[in-house]
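In this view, the complex is presented without one of its protein chains, the others remaining in place.
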Amino acid sequence: MQYQTQNIAKTYWLGALLIFAVQVSFGLVGGLIYIMPNLLPVEYFPFNMVRMIHTNALIVWLLLGFFGAAYYLVPEESEREIYSPKLAYIQFAIFFLGGLSAVVGYLFHIYADHARSYLEQPLWIKLGIIVAALIFLFNISMTVLQGRKTAITNVLLLGLWGIAVFFLFSLYVPHNTSEDKMFWWYVVHLWVEGTWELVMASVLAFLMLKITGVDREVIEKWLYIIIATALFSGILGTGHHYYWIGAPGYWQWIGSVFSSLEVVPFFGMMIFCFAMAWKGRRDHPNKAAMIWSLGCSVLAFFGAGVWGFLHTLHGVNFYTHGTQVTAAHGHLAFYGAYVCLNLAIMTYAFPYLFNRAPYNQILNIASFWITSAGVVFMTVSLTFAGVLQSHLERVQGLSYMDAQDQIGLFYLLRFGGGAVTVLGALLFIASLLLMPRTKTAPVAGAVPAAAE
Amino acid sequence: MGKVDRDRLPHHCRMNAADTPAPVATADSDWGPLSALPGHPLMWVLIGSELAVFGLALLGYAGARARDPLGFALAQDNLDRLAGVANTALLLASGFFAALANRAAHAGEAAPARGWLAAAALLGLGFLGVKGFEYSGEIAAGHDIDSSPFFTLYFLVTGFHALHVVLGLIILGIVARLATPAAVETGTAFWHMVDLIWLVVFPCLYLMR
Amino acid sequence: MSEVLTKSTARNIFYGGSLFFFAIFVGLTAQSRNYILTKGTDEAHLTESVVRGKGVWERNACFDCHTLHGEGARFAPEVGDVFKRWGGETDPAGAHQMIKDWMKSQPSGAQGRRQMPNFHLTEAQLDDLADYLAWVSRTNTQGWPPRPKAN
């Protein structure tokens, strides 16, 4: 570690890992309710509460991970210490406690008066999030402005500012449901298919820069091409959410055309990562970080790109909208693009933060394959469930529950995949907390170049 | 392309031996296949995106038309083909002036370059005027973006193209102020793309039936 | 051409292009908002009761099990058209009452069936919720969901 204040990332990431464990556990509980609906008393464990913990914990820990990534990479990029470490810790306290109390509150059925999906946080927590975001942006912007400016920090900062700005739409709850839905997507879509992609591209660029040793010039050009295609397609790609909610019919064309092109940036990121890994050919001892980075680009391409494209054309979406196809896409997209990204930068940085440079990565690499296999299996199960559901319900005209009764097997398989995922996640957390040292010399400690 | 300015490269990770930039043979600061194209490579990313968008939209048009050829043909009869041809001529002349501007800029003649750019922009404004006249007639006749599948696509595609003309005018303004060969080449590349798209959109929507 | 210039141009083209698309998006959103308030939904009958019913829907996080116009969780049936499915177009009072009775009878406790909690809503809240579900069923969803004839 080069700068003292990079240590701030440690706090953020440990907090993120804790909430990560909560997130996957509640995912498993949700999967359990699907297959054994009478097991847990519905008064205490209604599905809606379990789901909101699952999704909210996801977003809270991913954001904590992004904050941590920013505190880790901005000092190295800007060649400056973080402007105010104190503010960074205050921000952590507000955000972490806010996120945690939201989750605990859900257990006691305390939600917002005007809750929407992903935005169930009570108003005072939303305001706390905004305060924390303002502190963060001030702190990071001051650091960047005073230091060296690079394309990586430039793009990262734009993404983080975008996240904060679009979150403000969560405070706008119009009475008209269709209008409400339209602006709800200003938060949700413009986050995950806009601003978060900027964060993803810049963090991946940083990782490639460090791990492969390829020239900054080359990496920055890739970065600009990727983010340009991301925003040129992603902004109007929001239209694919406006097909059936009471908005004008022309969104069917805008959404289909632009969101078809949303595959391009994810494809670009995948090619970028592999091209850099090939071009660099440097033997970086942290093989695990490389695997997570490459895995991130591949699974994001499939989850966000391919699975997204599968049901984005309005003619297809007419049948698959609001079925398990969406759930399948959501799981692999979030995992590939944002979970893997966070775990990649953590895997890269933890050895430096805890000063354990040559460490045994077998546990960590195993956790990549186990977690990814679990998520892919869940995704495939849900895809089958969704395709069958679309056919039974939307083509054959069965009622919702009759169709559900016929796809029970796939929920059982999904639960199995979920259990494997939780196992992999816990293994990952353990691998970072333990980080066993290698007995042999540094470079030999690395696992021989992995298949991917 | 120039050499990489080694001094501006970071001395990353002075403490992490693993992170010292390896002297990899990647001093190529070019943009790969994009380097061969005139103007800034990222402009070609934008141009490529636009061509893909219009291409997909026109293929969507072909698909939607296949479901209702008669409805499309009847709706298509309402278009003002003469205005469309006039607009084609305007854009072609405008593109000609833009090419002359580029030629002048490369010869180091900033003032003539600006003049040609202004002429190109003027004709671009003319295009928007004709398009506005067309739209007002169609809307007065009761056709709007919701009125039929043909008009939904017609307004989306031509409207989106018209907005590109507006963006192109802004870009021409910016590069006219700079008047450097690189800037003019980049700006006119976008302008020619707007021209090119019209040459594909116009026959598909107005002429083919 | 110096590298610095190339990079700042790249940044400007990226910003300019993104701004262009965002401006179009905002413009279309504004037009859509106008469409929603005039044609897409039954804004004229967006009564106090419907607004309160939307509040009931939100406060109890119903969307975390059900979908509404296809959005939400997929644990329980779509409710955007439940009012129509339960015959509200021909017998609004009957469908209204059915929704209220359904809410009161939960949880069913039936073995192997997914359970819906009892939310302990007041009579007035139940009326508001039913009014809300009636109102959303009148939204122009461009023909969604597909309604094949059941065998």
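Some points to look at:
Just so it is clear, A, B and C label the chains in written order, and each chain counts residues from 1 on its own.
Rule of thumb we're sticking to: a residue touches a chain if its C-beta (ideal position, glycine included) is under 8 Å from a C-beta of that chain, and two chains touch if they have at least 3 such contacts.
Everything that follows uses one rule, which is that contacts and distances are computed from a predicted model.
Remark: of the listed names "ABC transporter permease", "Cytochrome C oxidase subunit IV", "NitT/TauT family transport system ATP-binding protein" or "Phenylacetate-CoA oxygenase subunit PaaI", the one matching the undisplayed chain in UniProt is "Cytochrome C oxidase subunit IV". As for the chain not pictured, it touches chain B at residues 33, 36-38, 51, 54-55, 58-59, 61-75, 77-78, 81-82, 85, 88-89, 92-93, 95-96, 98-100, 102-103, 106, 141-142, 146-150, 152, 189, 192-193, 195-196, 199-200, 202-204, 207-209.
Quick note on the criterion: only the chains that are shown with their structure count from here on.
Taking the mean of the C-alpha atoms as each chain's centre, chain A and chain C sit 25 Å apart.
Taking the mean of the C-alpha atoms as each chain's centre, chain B and chain C sit 38 Å apart. Looking at chain A, residues 217, 221, 224, 228, 232, 248-249, 254 sit in touch with two or more other chains. Multi-chain contact residues of chain C, defined as those touching 2 or more other chains: 3, 10, 13-14, 17, 24, 35. Against chain A, the residues of chain B that register as touching in their complex are 4, 9-10, 12-16, 18-22, 24, 26-29, 31, 41-42, 45-46, 49, 52-53, 56-57, 60, 145-146, 152-153, 155-156. Residues of chain A that touch chain B in their complex: 1-2, 76-77, 79, 148, 150, 209-210, 212-218, 221, 224-225, 228-229, 232-233, 248-250, 253-254, 256-258, 260-261, 264, 279-282, 284-286, 352, 357.
Residues 1-3, 5-6, 9-10, 13-14, 16-17, 20, 24, 35, 39 of chain C touch chain B in their complex.
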